[in-house]
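Handing you a structure now.
The complex appears here without one of its protein chains, the remainder shown in place.
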Amino acid sequence: MTVAAKDLTKDYKYGFNDGDEFVFRAQKGLTKEVVADISRRKDEPSWMLEFRLKALEHFQQRAMPSWGADLSGIDFDDIYYYVRPADEQGRTWEDVPEGIKKTFDRLGIPEAERKFLGGVSAQYESEVVYHSIRKDLEKLGVLFSDCDTGLREHPEIFRKYFGTVIPANDNKFAALNSAVWSGGSFVYVPKGVRVEVPLQAYFRINTESMGQFERTLIIAEEGSFVHYIEGCTAPTYSKDSLHSAVVEILAMPGAHVRYTTIQNWSNNVYNLVTKRAIARENSVVEWIDGNLGSKVTMKYPSIYLMGEGAHGEVLSVAFAGDGQHQDAGAKVIHVAPNTTSTIVSKSVSKGTGRTSYRGHLKVYPKAHDVRSSVRCDALLLDETSRSDTYPYMDVEAQDVQIGHEATVSKVGDEQLFYLQSRGITEQEATAMIVNGFIEPFVKELPMEYALELNRLISLQMEGSVG
Amino acid sequence: MAEWIRVCEAEAIPKGHAARVEVGDLPIALFNVGGEFHCLDDTCSHALASLSEGELHEDQCTVECPLHGSQFDLVTGDPVSFPAVEPVMVHPIEVRDGELWVCLEGG
Partner (left out) sequence: MTQLVRTTQLTRDDAPLGELAGGDPRFLRALREAALSAYREAPWPSSSRDEDWRRTPQIDRLDPASYALPPATDAPGVQISDQLARVLDGPMAALGRGRTLVTDQSGNLAPFGPSEDRDCLPLMEGLARGPEVWEQVMGKLAQPGLRKFVSLNTILLQGGAAVHIPRGAEAAPIRVIHSVDQGSASFPRTLVLVEEGASVTLVEEWVSPDDDHALMAPVVEVLLRPGAHLTHVVEQSCGNQTVVQSTIRVRAERDARYDLRFLLLGGSWQKTYFDIDMEGPGSEAKSNGLCIGRRHQHFDVQTLQDHIAGNAVSDLLYRVAVAERARSVFAGLIRVEEGAQKTNAYVQNRNLLLSREAKADSNPTLEILANDVRCTHGSTAGRIDDNQLFYCKSRGIPREEARRLVIEGFFADVIDSFPEGTVREAADSLVQGAMEELTRSGALAADSSSA
């Protein structure tokens, strides 16, 4: 036989020496130089630079996904991948759309926060709150900072886990994030520690922490508990049209991690996220995922149940208004026996909005005695609204009980009639019904978020928000 | 029934190189890591990509699948990174008189 051998080693030649003085200019587009400069400015160790450069290659070589939402509107060359020129920073209060301002009013958002969420100010002074929480955490040995700091101050832990859950070449957008990531959170919870107060990204607000290429890494050691919350219900303006975040979670044996996201990005944003958790023996991982904003979101939080007795849960809500497409779902992979999972997805489409549930439930042959249930419900409010459901079930083990159910319908006439006959307007009635519909999700949120979300839904029903 | 099959000249696969060979219905991948030869099933256990098209990490003796980045140990076939969770079959490989011979199970 004649064989054609291929050279599989890839040596990295950066094209410039470490000692070179490199003057960075804020520029659009993505090149090796931009990536190298990000790493240099952050003063990263060489392994991270190499990781970024390899990731860049993967990103450049990979084709765009052939499935999912329409991403043809993304112009990769028209994006600032790191720093924006100074004169591009500002946006005045006048630029903020009326509808958004009204929402802030109705949600009772404080002044300082409004400026930040509206894209007018780059900073939100929540230092006070953050500081007091930090002291408590330090006492417990909990590490909570942004990823840049994590890499710098805890390199051994960071390097041990970073990129192990989602390799740089996992998909095109994970590769992009791996090349240009900045900001995001680093959380480490030692053995047996329970962090009772939810950790919120909000505490460390600055433009970077709500940046376009956030990278979050959460490690929960044996028997620990932590609840992490990112995002907020209020409409959040982002100048950046491409958001590509990566979240990696490692739940060690007996650990319990809950990760709550509520995103309400402005409708110029393409929000493409890769989120994956590894759940070891007897651990619990919960993704509570709320998608309210953005022009297009593609996000499928996933859980690999690697150890016996592990349990995974994904509870998601998607709301698509005019022109929006929420393409979200969940992936649960049962690798170990005696594992369980639950997926509940609730989506609402209004106007020309479109929600798509895309899920993958896989049970490997050795994963016997698995129980899993998936439930997807979609509400279509208007004639022009659209909903799709694409669940995949790959069951290769015998002793399992797998169930999946999906329904699509509109708001029931009888329900509406009943409420209206009690003097409630159609809009208010619809809002009540929609709020009831998403109740399983809302009841898992901390109180303030729950209240805000309910109020926001009411506003959406009135059509007074953009 | 295990069978030893002559695959090719050892020289055909220089250091740091890999080749894909089909033996009947089964595609296998041959790797040369610093002079040591390894043989695995070519198909990644995660999503059916070809491992012989991937990236060789000689220092760790692993190959990285080109489709999603899963790495496999060339000695044991075990996955050492996600998203792959199942091992790939490893086949004994020997150099006999400058030729590569691989041992495959069954017909």
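Letters A and B mark the chains in the order given here, with residues in each chain numbered from 1 onward.
Keep in mind that, in the parts below, a contact is a pair of C-beta atoms (placed from the backbone, for glycine too) under 8 Å apart; a residue touches a chain by one contact, two chains touch by 3 or more.
Please read these numbers as outputs of a predicted model, since none were measured by experiment.
Visitor: Looking at A:Gly73, A:Gly192, A:Pro365 or A:Pro446, which makes contact with the chain not pictured?
Guide: Only one of A:Gly73, A:Gly192, A:Pro365 or A:Pro446 touches the chain omitted from view, namely A:Pro365.
Visitor: Of the residues A:Glu138, A:Glu405 or A:Glu426, I need the one that contacts the missing chain.
Guide: Of these options, the touching residue for the absent chain is A:Glu405.
Visitor: For review purposes, identify every residue of chain A that touches the missing chain, sorted by number.
Guide: Residues of chain A in touch with the missing chain: 349, 365, 368, 378, 380-410.
Methods note: only the chains that are shown with their structure count from here on.
Visitor: So the centre of each chain is just the mean of its C-alpha atoms; given that, what is the distance between chain A and chain B in Å?
Guide: 36
Visitor: Which chain B residues qualify as touching chain A in the complex?
Guide: Residue list for chain B touching chain A: 7-8, 12-14, 16-21, 30-32, 52-56, 58, 63-64, 66-71, 81-83, 85-86.
Visitor: Can you tell me which positions in chain A touch chain B when the two form their complex?
Guide: 1-10, 58, 164-171, 276, 278, 304, 306, 333, 335, 364
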